[in-house]
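Just one protein chain is left out here, and the rest sit where they should.
And then chain A:
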């Protein structure tokens, strides 16, 4: 069963691309360009939601631990997925969200556990797409822990 991933050519979702890249060699995926982002699993089942797509891909390669290696980590990962979609996407909550993120990162290299997970990916791409964050970064006003974490991940994400 070959997976077919259609990536929206107008607005490719960073987290999806990165997950595919990260799982290269472990999971066979055909990537196409198209109108919307869709992961076709079987004839009847396909995922259109970004979180579902990356969750599914990550679960296909459990050794990579992208979903977290045990229950606590998995729960934390899903916490951050929701966080990236709500707090960091809404203008009104952005400041509070960023502060919470800064506090969480104060003693961490990665958001969950000791390796890169979907949590890092989604929060990173939410920040990357946020004008507010880019402005803060340019004006050198970004909270220190988030900035450290962000610039640490940046080189791993260039492809």
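One rule holds for everything that comes next: a contact is a pair of C-beta atoms (placed from the backbone, for glycine too) under 8 Å apart; a residue touches a chain by one contact, two chains touch by 3 or more; residues count from 1.
As a convention for this text, contacts and distances are computed from a predicted model.
The complex appears with one chain absent; UniProt names that chain "Aminoacyl tRNA synthase complex-interacting multifunctional protein 2" among the candidates "Aminoacyl tRNA synthase complex-interacting multifunctional protein 2", "2-oxoisovalerate dehydrogenase subunit alpha", "Autophagy protein 5" or "Trafficking protein particle complex subunit". Checked against the full complex, the one of A:18, A:83, A:133 or A:149 touching the unshown chain is A:83.
Contact between chain A and the unshown chain involves residues 41, 45, 47, 49, 51-52, 55-56, 59-60, 70-72, 74-76, 78-79, 82-83, 85-86, 104, 107.
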